[in-house]
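Take this structure, written in structure tokens, and hold onto it; I'll ask about it next.
Excluded from the complex is one protein chain; the other protein chains are retained at their positions.
Moving on to chain A:
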Amino acid sequence: MARTRNPLRRLLDYAVLGVPAFLFVLPVLYLILGSFKPSDEVLNGLSGFLPTNLSFDNYTAVLDSFNSDATGYFWRFMGISLLLSTVVVLGGLVINSMAAYGLTRLRWKGQGAAFTLVLLLMLVPFEAVAVPLFYLFNDQRNTIYIQAIPFIANAFSIYQFATFFRAIPPSIEEAARIDGAGPWRTFFVIIVPMSKPVFASVAILTFLTQWGSFLWPVLMVSDPAVRPLPLQMSVFQGQMPVDWGQVLAFGVLLVLPVLVVFAFFQRWFVQGVASSAVKG
């Protein structure tokens, strides 16, 4: 709504945005700068922001120190997190979108009841089933699959897909059917390609949640061999004495994959979040 072309006015606009933005970004700057500094200079008052003595030492130290059976392997933590996110995101996109289609665009007895069930289960946050799940699967602790499988089916994702599919005009499916396509082909060949925005939005939200997942690993994982990155982050920062430079380098490595994805798909991220919540 900036109507004026007055340069002074524009400068003011940027200042009004810039000052809070700068304060907001300070913790991130501190993280990034600190990860390149010797440990004793990280927690050293405001000089933690001075770009002195920068080097990759912390990064090499993290990769070296997490490179044995005793401490665990860094690339393994990373690999586990990537594997879990991939399985949960891709598996979720397939089965939740299929379910949403089956529940909203095909007609079958019990369909209404099934959809109501999904809406009801959407009310149950994961935290409310964490304890019984932990008890039920206690003998599956420290496995990889128990970290992913419970999160593939997701009521909220189904709901997001359903809202999108609902808005597709029926004539598109009619046309496909006249051409002889069955429900599966109609779905995969016609509906999926035209539903990219909702797939992107669900994928992004699922990925973020899964990448940062913490509560479930805390309960289920003690073995470094199957430990995901965020849990290892928390274990690492809890060790005494804390090597701050290395902890921060670890932190940058933890968030880097998400930041890269974020940088590339930034508009999708923002639109995805917005559209998942409101449309009117």
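Please note the rule applied: a residue touches a chain if its C-beta (ideal position, glycine included) is under 8 Å from a C-beta of that chain, and two chains touch if they have at least 3 such contacts; residues count from 1.
Everything that follows uses one rule, which is that contacts and distances are computed from a predicted model.
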Chain excluded from display, named as in UniProt, from "Gas vesicle protein GvpJ", "NrfD/PsrC family molybdoenzyme membrane anchor subunit", "Sugar ABC transporter permease" or "DNA-binding response OmpR family regulator": "Sugar ABC transporter permease"
Omitted-chain contact residue, chosen from A:90, A:124 or A:225: A:124
Positions on chain A contacted by the hidden chain, ascending: 1-2, 10, 13-14, 16-17, 20-21, 24-25, 27-28, 30-31, 34, 42-46, 48, 95-96, 98-99, 101-112, 114-115, 117-119, 121-136, 138, 149-156, 158, 162-163, 166, 170-171, 173-174, 177, 182-184, 187, 205, 208-209, 211-212, 214-215, 218-219, 230-231, 233-234, 237-239, 244, 247-248, 251, 254-255, 258-259, 262, 266-267, 269-270, 273-280
